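Missing here is one protein chain; the remaining ones are kept as they sit in the complex.
Naming follows writing order (A and B), and every chain is counted from residue 1.
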């Protein structure tokens, strides 16, 4: 187990950059048209281009003896959930979480079981009695999401995404109360080896076109869209951190119980902070999020835990190295 | 004098992290329910939980022989201004500034005496002839602040905060011209030991729900609130810096004259930059601000002064160490 591989997208640069720093061989498996781009980075030992998703799985499985695949938000999106099941190479993290994440309702239930405040959700458009955001399934970076002020706007919007074939059935979407406040995405790393939870950073998503429209001084009657194209750094008031940390710890405990073998490595609680100081978590990510790309040389929080530059990518490599040294690799791979 | 202590909140993590790097023992004194949170950090030697504010003062005074308390924006808020007077342990910085800061009008007068441009302020709601922001006393992170376009909106808003018992009398508030421009918070550190002023960073406050409301494409008829829940990093055009630096230096000179023994350590000029290039300072903080939490590994500006990672927390520790080495501790403590 001396090789770390990932799919060329999302957060692969920091994953491989960090893996190399921790002494691993690094393999990038990526769509053919990105081979040239990734080949420029000296910390990537080998860049393998794939022509289709089956080929990608084969390339990953070529390393089932000595390789560890680091999953990220684009893995399922690029490879497809069915093909991901055919990956025989070991994965860093808990692969059982994938199917919980595939279903928005099951996903939200894990937050609720953790007693983390979440926005109200509505089973049917008929039940809507306040402003909501309607979310489509899959990790498509917010594509097709829309905000609706009331029942009739929900129905109108659903008809649009149905006719645009972004979904097949209304059952696929989640209709969630739109919480008034500011977004903050709290990034964590749970270490089974050190038996501790670390706050690794905070980010805000940068979304087009909504973050552009609001700069304009007049109303253009353009439907806002919520496609994530980047991330912005932030820190939180220190007095929020103990609560946020409690939520993280509670979530780790729930996953341990409900989705064995439990949380391994990075995750994120996507939140809204209200003016009452309450924090509502409207989504989670069970693995490394793209917002960590901000902190390739460490975040304001990671510097508190590690007095060296520690990206989440490197933190993953470090966890694997620590596990290897203690002969506990089975505790971090699935 | 080998121990640095602070109240567990605000910017305490960077203060103690920095103190440890400079070789001090570190003590965290914090509300009991945060003891677990703070205990996870290896750079904190001892975490002491308090049940009430009197207890907090007692714990602080236990270190009057060898401890130095680093005050921050939450000290007065948590402990109360009357109890703060009972602190016998030495404080880094000028404790005489506390009472100037307690009164918004006295506070603003220090800026005016420094010939720093400030927004116009109105003695009475009757005098209001333009858009204003009404500010409540105390460091409550913007809670209850409101913007009003004219006289009648000011009166309406004041009635609301009076009936919500956020204030006892209209005299407590400050009614300030709302300057059109963008906020920038200029952070400084004045070193009595090196006899120099350093720009330590710039931040923008991240406020709920105002920074969330503006993302929405339609008007919700929700009153915006201005509760600070975090901070965002920024840099300024380099051509603004000489002017900003002059304002900082002028402020240091005013404090030296009016509030002996003068400015010691971190302070902040909270400003709005207009499209004319003018800078209006609408508030100051006489000690470390939470926006410095962004720069735990140094800011774009601190790297120019120090070729090592230098948070403001660490800078405080460094100043005390420099003072100790030169037997000039009395110049930085009060």
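Just so we're on the same page, a contact is a pair of C-beta atoms (placed from the backbone, for glycine too) under 8 Å apart; a residue touches a chain by one contact, two chains touch by 3 or more.
For clarity, every value in this text was computed on a predicted model and none was experimentally measured.
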* Asked: Among A:13, A:29 or A:84, which residue is in contact with the omitted chain in the full complex?
  -> A:13
* **Touching the absent chain when the full complex is considered, from B:85, B:196 or B:328** => B:196
* Asked: Taking the entire complex into account, which one of A:101, A:153 or A:207 touches the absent chain?
  -> A:207
* Structure fact -> Even though one chain is not shown, chain A touches it at residues 9-13, 17, 33-34, 36-37, 40-41, 43, 74, 141, 143, 206-209, 211-218, 220, 222, 225, 227-233, 290, 293-297, 309
* Interface with the unshown chain - residue positions in chain B -> 131, 147, 149, 180-184, 196, 202, 210-211, 213-214, 219, 222-224, 232-242, 245-246, 272-275, 277, 297-298, 300-301, 303-305
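In this section, only the chains that are shown with their structure count from here on.
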* To do: Round to the nearest whole Å and give the separation of the Cα centres of chain A and chain B.
  => 34
